[in-house]
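Dropping the structure in here first, questions after.
Of the protein chains in this complex, one is absent; all others appear in place.
Presenting subunit A:
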Amino acid sequence: MREPPDKLKSPEQELRIFRVRSLVAALVVVALTGLLMGRLVYLQVVQHEVYSTRSENNRVRVEPLPPTRGLIYDRNGVLLAENRPTYNLTLVRERADDFAATLDLLEALLALSGDEAKAFRARASQPQRPFEPALLMSDLNEQQIARLAINRHRLPGVEVEAQLLRYYPDAPMLVHALGYVGRINTDELKSLDAGRYAGTHFIGKTGVERFYEDALHGQSGLRQVETNARGRVLSELGRTNPVPGKDITLTLDKELQSLAFDLLDGRRGAIVAMAPATGEILALVSVPGYDSNQFVTGIDIGSYRALQQDLDLPLFNRAIRGQYPPGSTIKPFLAMAGLAEGAITPEKTINDPGYFQLPNDSRRYRNWLRWGHGRVDLERSLAVSNNTYYYTLAHELGIDRLHERMRDFGFGKRVGHDIFGESNALMPSREWKRDRFGQPWYPGETLSVGIGQGYWQVTPLQLATATSVLANRGEWVKPRIARRIGEEDVPVDLPDTPPDLELANEAWWDRVFAGMEKVISGSEGTARRTGVGLEYRMGGKSGTAQVFSLGQDQRYDADELAERLRDHALFIAFAPLDDPQIAVSVIVENAGGGSTHAAHLARAMTDAWLLDEDEQPDVEEVRETLESNDGSVAGN
């Protein structure tokens, strides 16, 4: 290609050759176009009758066969999500002989009431694409189906379609754990495999339904059918069967879930219960719930707006997305951090005058008990929930080490294995504050973090997970909600499980556990009233999260505060102490102190899980206890 052009190159000859060639090309183009036209004349004029008949009378059509969605069971095989057959009435206007007469006949056959008839007429008069079936009525009853079947020959273009609809028998208490399915929207349609979803109108929107959408959905099949001119199926020519979705068995226990829902009794809050050894979620409740079945059939705008604008935020999944200051519930974790970092020993004591002061700073960081707890060691610091002890500890650790250690427990991270839409919440750090506010970290803020206030926010799921890790003596388990998918068990060892936590001295775990036991069973324990009549050993920790911040030296008076500005009550617990079977986190919004308003709920949960049939907790009794506690302002 580098060599100079040939001497013999002659532009005139080249042009001549090209002219001849392009003329030949033009002729060939005309000839080939003529060939195409000839073929079209053959198809559209000569053979028109043949194809016209084929098109009109003997149609072959491909119909999608949607798969049946997998069912969802609880750990004991109780059905939580099922598929219910419903019957819809559709009409293809172009196939009806007389549209108006068909509508009159249908109205008579269906025996519609005045309002129903009005809605029916409205739907029928909506503009519709030609040849596309219009949905005139959904959820026909058996009588209506029978009448339509008998009169089928008089109703060309009318079809009764069977459709399986998702149904959640106990929707409100389960919705935040299960999620729900809804109609596939335009955005989802774009990202879906059209073949796999042919004929499917529903898709998992949140929760288990969303996370395990692939397994639950299965794969659509196809059938090729011959239809008559009216589009009615005459025979089936061939089919590819759909692959049904896989059934899923959850780790949830419906009884426990139901108890948790009843315990919260309509108060805003969340309860998460886990099996510490495996990470299995036994209950995951966020109150208020709502009826997710409305979302399956398509919720009307009014009801949706009501749900959205409800001040109690029923659509909000508090258990995994709610972000709360953890309050004193994190003191056991801080104690572990202090032990691991050598900042404290179990024997080390401090003297609490009722407040803590940073060097060269006059501000007093107060203990909840104004006159102080005096001499406080590790176990007592937990039992009485002493703030000064943890101010001292946090100050000594510093925010950097504190941040690292708390992240090791899962705070500030998504912890779940198969939980959809979980929040990170927030574990503050020096870097975070610089990025967020462009400000340095102040020592006083470390002290706030030391008692679970300030910027620190946790989700109930994170709290339950950290409690499980603690109960396991540092062995990490990721919370999980599916136990079995189709025929396969979810493996015990999950990928990406964080590393286990280790302590120089194994016995220190026992000291922290002892402190947590004293919270419930000790004479000074903040939740000692909860420990009355306890039949097993239990560790716990109360927490009170300020919604409304107090100025220095101001005192908190629940009665003076509007309900929504009251503190959140928190409690974490695990039991039995020596062989933990259950770990619980409880949050009741704006209820007041955690020891009085959340601890009883945690105890009821552990009782229900550990005790025999005849010793099950009585929800009424718990409620009464709570009411008697209302207005009382014990400490943390």
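Annotations for the structure displayed:
Here is the rule we use: contacts are C-beta pairs under 8 Å (C-beta built on N, C-alpha and C of every residue); 3 or more make two chains touch, one makes a residue touch a chain; residues count from 1.
Here is the rule we use: contacts and distances are computed from a predicted model.
The complex appears with one chain absent; UniProt names that chain "Peptidoglycan glycosyltransferase MrdB" among the candidates "Beta-propeller domain-containing protein", "Heme exporter protein C", "Peptidoglycan glycosyltransferase MrdB" or "Tryptophan synthase alpha chain". Not every partner is drawn; the one left out touches subunit A at residues 1, 5-6, 8-9, 11, 13-15, 17-19, 21-22, 25-26, 29-30, 32-33, 35-37, 39-41, 43-45, 47-48, 50-52, 54-56, 59-62, 129-132, 224, 231, 237-238.
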